[in-house]
Structures are given as structure tokens and as C-alpha cells.
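Of the protein chains in this complex, all but one are displayed in their positions.
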Amino acid sequence: MGKNRTRGLALASVVFAGLALPAAADVELLVWDQFSDELSNRAAEKVYADFMAANPGIRIKREVYAYDQIRTIARTALESGTGPDVIYHEVGPGNAGVLARAGLVMSLEGYSAQYGWHDRLQPAAIAEGNLDGELYGLGLEFEFFGTYYNLTELAALGLSVPRNKEEVLAYCKAASEAGRIPYVFALNPGWQSYHLLSATIYDALGGEAADALLFDHQGRWDSPEVIAAVEATFVELRDANCWPDDIAALLNDDAAGIFYTGEALAWPTGTWQLGRIADNMPGVEFELGAFPAIAGDGTAYLPTGVGSAYYISTKAKDPDAAALFLDYVFSEEAAEAWVELAGFIPPVPFDVAKMDVPPLFESALTTLMTSGKEAGAPVRVGPFINHFVGEAFVNVLRSGSQAVVTGVQTPAEFAAELQKASGH
Amino acid sequence: MSSPPPSDAGKPWQTWLRQNAIWYAFIAPALALYLLFVAYPFLSSGLFSLTDWNGADPQKRFVGLENYVRMWDDRLMWNALRNNIVLVLIGAPLSVMVGLCFALLLRDKPLGHTVFRTVFFMPLVLAPLVIGVIWVWILAPRYGLLANTLDAFGFSVTGPRGGWLGNPDTALLAVIAAWIWSIAGFHFVILDAGLKTIDEDLLDAARIDGARGFKRFWYVTLPQIRPVLTVVLVLALTAAFKVFDLVFVMTGGGPANRTELLATYIYRKAFIESSVGYAAALSCVLAFIILAISIVVIWWRERGRY
Partner (left out) sequence: MSKSGVVRADRNSAWLRKSTLRVGRYALLLFFFTNFAVPLAWMAMSSLKTSREIATAPLELPERLAWENIGRAWSVGRFSDYLLNSVIYSVATVVGVVVLSSLAGYALARKPRLPLMPIAFVLLLLGLMVPFQALMIPLYYLARDLGILGTRWAMILPGIALGLPFGIFLMRAFFQDLPQDLVDAAKLDGCSEFGAFWRVMLPLAFPGMATVIVFQFMETWNAFLLPLILLQAEDLRPVSLGLMFFSGRYSADRGLIAAAVLLSSLPIILLYLGLQRYFVRGIVSGAVK
């Protein structure tokens, strides 16, 4: 080859290689999280900045992703060795479980012993971060799924919050006749279905039977109760005009917009939206309660848990620094930022009296405190089903809900697929 | 071929080597890169497909044809295959027809033909991602271009329940429409070049004989562009089997798996669910399908040549 060309190529390769080399010096932690909206983003920035201020030798490089996109590249990124050191990923055997089984995220038992996480974090959060009994992830947002009712708008229309199935159907009729959307809900891409079904399936089966089905694999997912739950949720409520017509096409942001403008009177979603709702609808009065019991014996269920958790990559160059970082994220100091700026409920002890929180937050806390674990309570605590099942099951939940609400599948068919996907 | 110089008598193969080494040097770098990054992975695919590897274990466990058997029972695979076939059977011919339409409409350079030409070809230079975003916006139920335009003309605004992309019955058709939009320009350009090779005298003769436009097209134009049409059709068919980017961006395979295609299914299996062996088997099947189509159509074309 021509000499000039060879030289040119050599120079080019050096330039390109140089562009690929990382900077030296401090420990750098690459953190991938999902706090993309303004409020949680601000909270995360503050927490991370405070950590860096307290630990000058560690630099955090942050990348933010949308909730459902992080799943599509988590695996390839972690495996390549150039991916994140710390990743905020959805919990559950079908989600982070896949990463753990592939050896891409590490067990945190050792660090927990070192930092005392088992004692500091709420048992429920620890349980959700476990895979096969071993701690892998630390869940940050202790959340539950309920319904936000726009009391201001309801009062203006002379409606009240429905408490049981008959009242729900009557409410939907009245609200839709008034030209409003009784319950706005987004089923695109469909992960929202997990939460709703966690509530209604538990309604229908009752806590004990549902727990037995979910955790001990006793009973079947295609039992009449489950079918009734699915039918009530996606067929009966749809036919009663409770859901918007385009429910299967609405994105979460679309549903948010519709609720913020007041067009929708209620939004079944979780406490993860709390901060944004409070921020976007100042002056509005809310009630945040459980989604009404539309199946079963009338006890409403409040699915609670943590959505995503922080995991440490097995290929992290400095896992000790990563653990130190996590310890800070779950400190009482950081809790203040998470609560006040993002409206999260971190699973560590914190004194809400000392903090400046919107009324909605306190309402959420109240709901959480007043729901019971035992039978007989009008509102009971249940789990998020999708955190404890495999990937295939989760897929069926998502696509099946869309299919049932658009009439492509019957609830019975959907339930049969669930049973098949459960692998039992 | 030039004869070897006389001064190296006695060692013919060495001379031959010295003379021809340069040619191997010419082709070596390309071939090396190609073998490493294309040929080798292709063969590996076959090997992977015979294991149940999850991508992480240091050992790969050989399971024979188990993956291919498993495919047979995999409802989601058949679903993806069916969706792909629908895309191929509807999208490919339609996109070719639209392209042909453009080529015929812009024949003899009517007024403004450069502008039309530019616009029809434009989607091809846009990234599939961009096309996906554009079409998601077009089809969005509330703020979308289509819904609002229909509304302006007095038609119902929300369309089928769920919006076109959110409705399992219409989602695949919506994706097909977007795909046709993105690729018709490609066919147009090739067919346009093909039309230019047509014998004008034959057309004039037909015109004098009194043949109307459509008859002229059917009996004179079409036979002459048949080879080009075949090429375009093959390209469209194979392209339709390979669609990935558009679906990935527009629907991610939903709703209710109604837009899942083979390529997106393979990606999901390999890179999200860690069923690498199985995904490799799927990709081999896909490669086989595409190769089969190409070979069959090309063979058929060569046979039909007179």
C-alpha cells in the first residue's frame, strides 16, 4: 500500500483507539437509573452529588433510561464489561433474576453484613430484592398501587368515591355521561396491567389462596376466580365505559396528561406518580386509596412492594465503591432528598414530621398505615405479582391484558395461558 | 496471461507464486475481515443452535436438534412467523406496486418531476428509527396527524378502539403501511431505471395500432420490465422478512404480540431472555427462509429467460 496511506491509517487507528480509552485517576462509578422525570431526576442528582461531596475519590457518571428500555439493553451492557457498575433494574425472577442467573449481578449478602442493610431496610424491601433467598438488589421506592381520585372535580360533578362494585359501575355511568373519563388507564406497552391485576386477582381469590397460588404454586391460574377477576377488570369495566376507548394505545405519559387536565376523574396507578401528580395539579384535593374491590368478597387489596432495585454488576471495577454508594443512597440523609424532592417512600426509617411533604404524600402514608395484613381489614396488603414470577408469565400478563380489553381474547383463554406460562 | 520471465527457469511454481502473490495480497485483507466477522459468525450460528447455551456459562451443552423441535411447539414462534408472512404477502407486492406507480406516473418527466422524485425517495435516507417515530406520531390516537386530519374532515376521531397501533387487529397493518412508505421509493428508483430501457419504437407501434394506455402497459411495457420487476420483488420479499428496526421502535412487538416478527423475536430470545441457543436456531431458520426465497426466485427467473 502507499506509504502515506499506511501512515494515515495508523494515525486513524491511534485516534480511534484513543477515543475509546477511558479517563484515568479517580474511581468512576457508572450508574444507570430510571429517574427520568423532572422530580425524581432532581432528587437523584442531589443524592448522587451529596455522595460525591462526601467521598471525593469517587466520581459518579450517571445515565438515565426510560423504564421499559433499560430491560432491552441491560443484559448486553452488563455482559460487555463496559456497562454500568450499578444498575437500577426491575425486581423479580423474570427481570433481574435473568441477570443474576447469567452471573451479571452480584449477591449483596456480604455487603449487607458489612453495612447492616438487613437491619436497616424494611423486610418487605429485602424480600423483593431477594432471589432464591439471597439478597441481590436494594429496592428504593417503597410503593403501592391504588387510585388517585380528583376530589375537586368529583365534587364539582356531584359524585363521590365509589367503594364497591355496584358503586363503581354507577360512578362510571354517571361520569361518562357527564363526558368525562371515569378511570384513565394506560395499557401501552402493558406493564401497567401487572399492578391492576395484582389487585383484582387478589380480590377474587382472597389473600390466603392468592398467596398460596403465587408463592407455593398451589391451585391454578385458570381457576374460575382468576377468570372472574380478569373478566371484571377488562371486560365488565370496559363495557361500563370505565376505561377510555383507546386504553390499549395510551402510554403512561398520555394517561398522566389526561389526568392532569382534569378530563379524567380518577387514575389507578401507583405511588411512583405521587410527586408528579402533586407537582402538576396544585390546589387539587385528592384521595389516594385502594382500587375498589370488584371481584371476590369485597375486600380491596393494595399491592405493595418495590418496583426496581439497585444491583451491582459482577464486572464492576470497584464493587466496594459501589457498595459504599448504595449505603449512602439508603441512608436517612438521602431519604430526606428522596422524600421531599421525589415523593418516594424509601424503605429506611425516616421522620416524616421533619420533612416538607405535600398532603398527597401524607395521604399515601396514611393509606399504607391503615391497611392491614390480617383478614377482616377492609383494605389488605398484597404483593405485586410480577415480582415473583418468570419472564414468560410476565409477557402473558402484558400482552394478554391488551388482548382481553380489545376483545381479541376471552378471559378464559387468557387465564389458560397464564397457567401454561406459570410452568406448573 | 503473460508468460513467466525467462530468467527463472527451473522453478516454475516459485515464479508463478511470485507473480500471483500480489493478487492474493489484493484480496487478502478483505477476505480476512469477511471470514472473521461474517463467515465465522454464520457458521457459529449453526453450532450455537445445537446447544442450550444461555450466553454466560463457560460451557455450552450440546443438545442436538432439540431447539428445532422446540420451535415446533412454540406458539410465539408461529405467531411471529405468521405476522412476518402477512407483512411479506401484503407489504412486498404493495410496495412494489406503489413503486411502479411512481415510476409510471413520472415517466416522460412531467412538470415538477424532480420535486416528486426527491420526496418519494426521501424516506430511504431516513433512519428506520426516525420513520418509526414519525409514524407513531401519525397514528397516535389523540395528537396524531391522521386522527386529527380525519377529524378535520368530519370523520370519527379515535379510529378503532385503541388507536391504530394500540389495537391488536390493526397494529400489524399500521406497521405494514409504515414499511411500505419507507421502502416504496427504493422500488420506484429501480423500476424507473428499468422503464428507461424500454424500446420506445414498440410503444409507438402499439400507439399507432390504436392500443389504449392500459393495453399498452400490459402487453408492451410490462413484459419488457419483467426481469427488473423480478429483482425488485425478490428484494422486497427478503427485506420484508428482515424487518426489525421499524417494529422495535413502533410497537416493540405488541400489542398482544400482534406485531412480533421473527427478527424481533430472535432479539428478545437472545438478548433479553438469554435463550441464546434457541435464538440461534431461530436465526438459522430465518436465514434458510431468505436464502430459499432468493434462490427459488432467481432460479425461476433464469429458467424463464429466453
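Read from first to last, the chains carry the letters A and B; within each, the first residue is number 1.
Here is the rule we use: a contact is a pair of C-beta atoms (placed from the backbone, for glycine too) under 8 Å apart; a residue touches a chain by one contact, two chains touch by 3 or more.
If you're wondering where the values come from, they're calculated on a predicted model, not measured in any experiment.
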Among the options B:71, B:203 or B:290, which residue touches the chain absent from this view? B:290
Checked against the full complex, the residue among B:12, B:29 or B:223 that touches the missing chain is B:29
Residue positions on chain A contacting the omitted chain are 2, 5, 12, 16-17, 19-20, 30, 36-37, 63-66, 68-69, 73, 76-77, 79-83, 251, 253, 256-257
May I ask you to list the residues on chain B that touch the chain which is not drawn? 20, 22-24, 26-27, 29-31, 33-42, 44-45, 48, 55, 98, 101-102, 105-106, 110, 112, 115-116, 118-130, 133-135, 137-138, 142-145, 148-149, 152, 181, 186, 189-190, 193, 213, 228, 231-232, 235, 238, 241-242, 244-245, 248-249, 262-263, 266-267, 270-271, 276, 279-280, 283-284, 286-287, 290-291, 294
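Everything that follows uses one rule, which is that only the chains that are shown with their structure count from here on.
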Using Cα averages as centroids, what's the distance between chain A and chain B in whole Å? 38
In their shared complex, at which residues does chain A touch chain B? 68, 71-73, 75-76, 79, 98, 101-104, 187-190, 245-250, 254, 391, 398-400, 402-403, 406-409
Partner chain A, residues of chain B touching it in the complex: 54-56, 140-142, 158, 161-169, 252, 254-258, 271-274
